[in-house]
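What follows is a structure written as structure tokens; I'll ask about it next.
As you look at this complex, bear in mind that one protein chain is not there, while each of the others sits in place.
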Amino acid sequence: MNCSIPTTDFARILAALRSQSPLVHNITNYVVMNNSANALLAIGASPVMAHWKEEMEEMVAIAGALVINIGTLDSEWIEGMIAAGIAAHHRGTPIVLDPVGAGATSQRTEAAWRIIRECHPTIIRGNGSEIMALVKADVKSKGVDSSASSHSALESAKELALTAGCVVVISGEVDYITDGHTTYTVEGGHPIMTSVTGMGCTASALVGACAAVEPNPMVAATAAMAIMSLAGEKAATVARGNGSMQMAFLDELYNLRAELYTK
Amino acid sequence: MNCSIPTTDFARILAALRSQSPLVHNITNYVVMNNSANALLAIGASPVMAHWKEEMEEMVAIAGALVINIGTLDSEWIEGMIAAGIAAHHRGTPIVLDPVGAGATSQRTEAAWRIIRECHPTIIRGNGSEIMALVKADVKSKGVDSSASSHSALESAKELALTAGCVVVISGEVDYITDGHTTYTVEGGHPIMTSVTGMGCTASALVGACAAVEPNPMVAATAAMAIMSLAGEKAATVARGNGSMQMAFLDELYNLRAELYTK
Partner (left out) sequence: MNCSIPTTDFARILAALRSQSPLVHNITNYVVMNNSANALLAIGASPVMAHWKEEMEEMVAIAGALVINIGTLDSEWIEGMIAAGIAAHHRGTPIVLDPVGAGATSQRTEAAWRIIRECHPTIIRGNGSEIMALVKADVKSKGVDSSASSHSALESAKELALTAGCVVVISGEVDYITDGHTTYTVEGGHPIMTSVTGMGCTASALVGACAAVEPNPMVAATAAMAIMSLAGEKAATVARGNGSMQMAFLDELYNLRAELYTK
């Protein structure tokens, strides 16, 4: 794994996660809830999954970060997301938006934009297709998997970062993290990660955790993507298929701390 | 594993899945979403889980197959299922219905029949109890697990196939695949598969994937059940319990291609 920030940065962030154990409030999709929660626990954060509009204000009030993921969307959940996002924005709590499947249907693209406009996310993380769809770049969408390389979406990411006033992360073979002016990269990971459902969603959850303890969103997002890459590379060495990859990835996340400290 | 179609058939279908990577649109239950998505990725398909009525028409438009599973049903989801099913039927997109728990409550039986009448599924896959319940055969239902052998449900399956005008699959010790006139079988698998939640739902998802690339629903369904059996047999040799069985099953699905090609 190679990335634009020194290893000491994400070792420091990981140490902060373990010592502060921030509550990360996730409004995420049904497919990944279990894995996202376990990934957050693995790196020392405290996950909560909650979407009921009525309790959003109180839940956000005790959270260190809010992660909004539109993977299995419907009207009622959108209202919960908006309520939570507005509350988080008012409190200055960092918000991560994962626009899963933006471009696959117009409803998803519009829901993502409504969240951007009303909640002002700190960081948006998506794959190449999703980021391109958000700026109406010419891209053929295919459900929730990307049909575009992360590099081909870089200009779209910069445009989105400037328009939305946030940091944008594109994951892919190379991850790009940009605020429209500066761009960081993370190279690493392993192709088998694309055969495990919800790896991108897990990345968004970890971005949220890092943003809860690191005020610079460029550094927080890069650290999270670097942690994903590192754990993915290590897990891939023991995985026999996507089943064991999903499990080994959590184990490697869980064990990452020691290694980073000894570097 | 023994089945009524030659190995070359499902090797061909598996190759088509890997080369075409069809989008399989699932409206399925909360219990199995993660595993169904991973099983679809393992065999090369591209899964999307989406249930919001508003986006059903657009999502179905980019899908190669639609899988409707009523495992954790409620009124709102039924409307999403019906909207997706009608759209898929109009487009000629293959539809797989998994009537989870039919017979356990009258609401489930009725919901399954409403989907059959309004959406005209291409293939229905259930366990013995569920298939018998759909034709009001005398069967004592017990939740979502079968209380009837697959063989005892064969006449019900034939009746259902003729009434509903589709292919019916009963999974069990022996899987039966019938259009009411011809019946194919798949023998194999392993008893521990019944201790892993959602194995039937995974089978339905794979039937959907196969139907996306194989126009003959009898062949598509038989291939999917054969793939399930093969992967299950192989996974059972390394499983220590139902936890490792669930993981090993995905790994074996992921690794199935090589073996089938060398046969």
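Just so it is clear, A and B label the chains in written order, and each chain counts residues from 1 on its own.
Criterion: a contact is a pair of C-beta atoms (placed from the backbone, for glycine too) under 8 Å apart; a residue touches a chain by one contact, two chains touch by 3 or more.
Source: prediction; values computed, not measured.
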item: Identified contact with the non-displayed chain, of B:A42, B:V144 or B:A157; value: B:V144
item: Listed residues B:M1, B:A16, B:I62 or B:A104, member touching the removed chain; value: B:A104
item: Touching residue (missing chain; options A:L17, A:M33 or A:I177); value: A:M33
item: Contact partner of the left-out chain, one of B:A45, B:L73, B:A133 or B:A164; value: B:L73
item: Hidden partner chain, residues of chain A it touches; value: 23, 25, 30, 33-34, 37-38, 41-42, 46-55, 58-59, 62-63, 76, 80, 246-255
item: Sites on chain B contacted by the missing partner chain, in the whole complex; value: 29-32, 34-35, 71-75, 101, 104-108, 141-145, 195-198, 239-244, 246-247
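Please note the rule applied: only the chains that are shown with their structure count from here on.
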item: Separation of chain A from chain B, taking each centre as the mean of its C-alpha atoms, in whole Å; value: 32
